[in-house]
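Structure, as structure tokens:
Missing here is one protein chain; the remaining ones are kept as they sit in the complex.
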Amino acid sequence: MSKILEGLKYSESHEWVKVDGNTAYIGVSDFAQKEMGDITYVDMPEEGDDVMAGEEFGALESVKASSELISPVSGTVLAVNSELEDAPEKVNEDAYGAWIIKVAMSNEGELDALMDAAGYKALIGE
Amino acid sequence: MKYYDKLIFELSKEGRCGYSLPMNKFPAAPEVPQQLRRQAPARLPEVAEPDVVRHYTNLSQMNFGVDTGFYPLGSCTMKYNPKINEEMAALPGFAGLHPLMHAGLTKGALKVYQEMNKALAAITGMYTFTFDPCAGAHGELTGLMIMRTYHMLRGDMARTKVIVPDSAHGTNPASAAVCGLEVVEVKSLENGRIDVEALKPLLGPDIAGIMMTNPNTLGLFETEIKTIAKLVHDAGGLLYYDGANMNPLMGVVRPGDMGFDIMHLNLHKTFSTPHGGGGPGSGPVGVAKHLEDCIPDLRVSGFHGNFGVILRAYAYILALGKDHLKQVGQYAVLSANYIKECLKDVYKLPIEGVCKHEFVFDGLINDGAHDDVPGATTLDVAKRLLDYGFHAPTIYFPLLFHQALMIEPTETESKETIDTFIGVMRTIAAEAARDPNILHDAPHNAPITRPDETMAARNPILKYEW
Partner (left out) sequence: MGNLPYLPHTEADIRAMLEKIGVKKLEDLYSDVPSEFLKKGAYALPEALSEQEIRDYFASLEAMNARLKVFVGQGAYDHYTPAVIPYLCSRSEFLTAYTPYQCEISQGTLRYIFEYQTLMCELTGLDVSNASMYDGPTAAAEAMKMAIACARKKNRVLLSRALLPHVVKVVETYAKFHGVEIGYVSADEGQTSLEALKAELAKEDVAGVIVPSVNRYGIIEDHTGFADAIHAEKGLLVEYCDPSALAVVKTPGEWDADIAVGDGQPLGLPLCYGGPYVGFMTVKKEHMRKMPGRIVGQTQDKQGRRAYVLTLQAREQHIKREKATSNICSNESLMALWVTIYCSLMGPEGLKEVNKISADGAHYLKAELLKTGQFEDVFPDKPFLKEFVLKPKQFPGLMQKKLEEAGFFAALDTEEGYVSFCVTEKRSKEEIDRLVKVVKEG
């Protein structure tokens, strides 16, 4: 059983969003990290880059796979979690603690298109 | 094979030397000016000749090659590498040729290119070949450049997409992207062939062509090739043939006759040149007559391609002649079908019917999973094969199946070798059914046990530090 946190928003491509005012923290779900296996590298954008809802902003890599990270919201990258540069395993250890990017949202309305915990639970069917 | 744990740097001792150079009889040239001079010396090893010979001999003994044993690696055509080829390629009259010598000085080399061109054209039904590409993927890239050039020369600039089946080799979409083409994927049917109905709506004025391998990566002949060729040509596109799977067609079917306009060959697969642990290869590209003019401007490698590899392949073709060509294709197909029929009761065969030079199993029928013990995977089967003295098949490719195990025996293996392999594959299936843990821990008898690949990727150590 994968962990699903209440109070977060989820995308169909398994990213989560934690909203703090106009700021969104974005990471991947526990389900996603399990599917991926041992994560060896997190490819992240640079501070100041723009991200678009539904578009790729980076990738998770394991030994034999690479999986795109899709941004659930649009906006500007305020910060990237530089801790993950040297310790990508943190995504495996605590998927909800290991945020990947922090975004200043340009359209908070996009949040409405995302799922809540119950909706996401139904999606992954566990 | 035994474990040997040295690196050449660890054998180094200051003042040792492994070289022999002539006495310098020239007056001393001016020194390299200080600001252009290397500051810290390069820390190359200092070792004597016997140290070097013993070190690399020891390293070689941790390696498995075709000369060691059976290498049923799907899509790689690991056939026997004839020894006369090596001697011919090393002849000083070839090895000593400078690549910028003009035609009057290199008549023998040029004759090799001309005769290779004629022979490959005869074998494939193409019109002419360029020998510049150094490997299969390099050939693909060159072939796609030719495809784009063809459309550009006609002023047809809108053709920026190329269709690639979902079963294609990974290099196909990558080559297309490097060549500035957008990849459009076409799905396969349940029977493993291209879905012609799914192909039709993709064909339009933006399609430069389609990349196919036939037989495809499942080892299945694309039976609708005639229809596909007509559809693509009618839509103004070209057909590219990925020659990685040419071996079963040797002496029986020619890509040119099936309607392909451009193709590459892997001389290091079909034409018996050794893989050398991952190269050098050679990937000559052939074109139909109407594309002849699209080659001249392309310069994809430094000089004339991998001449040394071309020489080896030429010696092989001379040995084959018209007499043995068909045996290559037929025996490769015979061996593949024989293995398939002998193992399909213990390994899942997703698609029945006659295959060509290779086929794909989708894991074990009984993987032995019980209680908390996970079943044996394709990776486990592959690693267990190493214990029994065989190289593993290609695994987890094509991506159409989760437990893909792709077996290609080639025509140079005897029935006895193949029967032993079949016996071992059945033993492994029985082991899995009994206790999958035997497989999970394999290999047990190789120079090393399974390495920690996650550690390697998370904390990359990519050179020796001292």
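Each chain carries a letter (A and B) given by its place in the written order, and its residues are counted from 1.
By our rule, contacts are C-beta pairs under 8 Å (C-beta built on N, C-alpha and C of every residue); 3 or more make two chains touch, one makes a residue touch a chain.
Keep in mind that what you see is a predicted model, and the values were worked out from it rather than measured.
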Residue of B:73, B:126, B:262 or B:360 in touch with the missing chain, whole complex considered: B:73
Answer key for B:153, B:373 or B:448 versus the chain not shown reads B:448
Hidden partner interface residues of subunit A, rising order: 40-41, 43, 59, 61-66
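Convention: only the chains that are shown with their structure count from here on.
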Quick one: report the Å distance separating subunit A from subunit B, using the average Cα coordinate of each chain. 38
Any idea which subunit B residues touch subunit A in the complex? 396, 453-454, 456-458
Enumerate the contact residues on subunit A facing subunit B in the complex. 38, 40-41, 61-64, 88-89
